[in-house]
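See below for the structure under consideration.
Here the complex is missing one protein chain, while the rest keep their positions.
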Amino acid sequence: MSTTLRFFRFASPAAFYPLAGKLVPWFAAIAAILAATALYLGMLRAPTDATQGDAYRIIFIHVPAAWMSMLLYVVMAFWAAIGWAFNARLASIVARAIAPTGAMFTFLALWTGALWGKPTWGTWWVWDARLTSELILLFLYAGYIALVSAIDDTRRADRAGALLAIVGSVNVPIIYFSVIWWNTLHQGASVSVTAAPKMASVMLLAMLLMTLAFWAYAFAVIFVRTRAIALERDNHAAWATDAVARAPVRQGASS
Amino acid sequence: MSGTFAVLVARDLRLAARRRVDVVLPIAFFTVAVSLFPLGVGPEPQTLRQIAPGVVWVAALLAAMLSVTQLYAADHADGSLEQMLLVPGARISIALAKAVSHWLLTGLPLAVAAPVFGLLFDMSPPAIGSLVAGLVLGTPVLSLLGGLGAALTLGLRSGAVLLILIIVPLCIPAIIFGAGAVAAVESGLSARGHYSLLGALLIFTAVLAPMATGAALRIATE
Partner (left out) sequence: MTGDQAPNANPPGDAVLTVRALECRRGNRVLFAPISFDVAAGSIVWIRGANGQGKTTLLRTLAGLAAPAAGELAWAGAPEIAPRPLYLAHANALKEDLTVAESLRFLLHLAGHHVDGGDVDGALERFGMTSRKDAFVRTLSQGQRRRVALARLAAQRELLPWLLDEPFDALDAAGVELLAGVIAQHARRGGAVVLTSHLPLPIDEPAPAIVALHEPAFA
């Protein structure tokens, strides 16, 4: 019990705040380096595709963004559930901090999907299974954010959000299956309009690196947001007033 | 607590009988919404026949969602919900009873009224049949999910619009399978697969949604 207690020491917002503050610059640096490497490999070193030309290169952003959007939703639901089950305030805060980033990746995936579709197939949008599922995932994020924002009582908001995120997670496989069903029905052959070209190892490496870059970026941004929310919620607590007092004052900042 | 379930459904039906206009409103909305589409899309029978299942299903979804906020709002306001929640172990019965009452008053009438709209859209009799069958299987799913949304948004200002945003993505499978059944029948294929999927969806939702709704009620009233 004592070793687990030591780990859970960071489960309080007060203890998490300084630790996260130290880690954020590292994550940001890792994200920048990995992203630069991935873009170099993807844009300059990966071979041109026979059918799609250079337009396919958007895949190096589109696919990692899509992966992140799906992964972050599940992670968000997980931490929200932990916060609800164990009354762990920090877990609930982290879940809320994840939501906007997850929504952003979803939006990025949709946008890059559109950019991919235009030169390849001539239209800005296609209702294929993957893009449609991403769109529905965006609605799920929007629903979560709207619900927690609409409830003033933070405890009720955290718990209602957790329930909604869990229900959403359970439904995601069902929704995905139904969208594939819908797509094959109406298109006949189940060819994804934006099918990825055959993977050279360079391409795979670039996508992987980009995914890791997105991960590091997500950590950095979510930590920053978590710190901000923790400060807000505990604004009367001693640790919070200390932290604000110690924060460097920016030049020309209005007080 | 089956006693709670029966007593609640009976009470809700009796209350609805005393406010018949309120019961008719969702049906009226449904009629208006469905009739708007030919006006927007054009009267060409071929087009109308093609969009009919989708239009009917989406209108049914919206009609259900608009009336579902009232499921809990009135009871919450006059303190009845609190008294219901005092009964030990009643939360799931309450959720189930509310969903059943809502379906009997909104979903079932919609399914019964659907053939009229099928004719308006020049659908063939087999297509109309599969539309009604799909609605009978799918509208309970909408009521169950709508109840969850109503419990989550209990007492909030944003009300129905927030509920629609939250719940509609979860209802998409029902729309796909329900409208797909009609499309299958119209192309001469069997809709059996669609009905099975709808049935499975209904069972899955009927088992899990009341539990989630019960939890949502506790979260909202604690």
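Odds and ends about this structure:
A and B are the chain letters, set down in written order, and residue numbers restart from 1 in every chain.
Everything below uses one rule, namely that a residue touches a chain if its C-beta (ideal position, glycine included) is under 8 Å from a C-beta of that chain, and two chains touch if they have at least 3 such contacts.
Here the structure is a predicted model, which is why all the values come from computation and not from measurement.
Within the full complex, the residue among B:Ile27, B:Ile51, B:Ala73 or B:Val87 touching the omitted chain is B:Val87.
Across the interface with the omitted chain, chain B contributes residues 3-4, 7, 11, 14-15, 18-19, 74, 78-80, 82-88, 221-222.
Mapped onto chain A, the footprint of the missing chain covers residues 152-155, 233, 236.
The rule is simple: only the chains that are shown with their structure count from here on.
Here the spacing of chain A and chain B, counted between their Cα centres, is 32 Å. Taken together, the chain A residues at the contact with chain B in this complex read 136, 139-140, 142-143, 146-147, 150-151, 156, 159-160, 163-164, 166-168, 170-171, 174-175, 177-179, 181-182, 185-186.
Of all residues in chain B, only 148, 152-153, 156-158, 162, 165-170, 172-173, 176-177, 180, 183-184, 197, 201, 204, 208, 212, 215-216, 219-220, 222 touch chain A in the complex they form.
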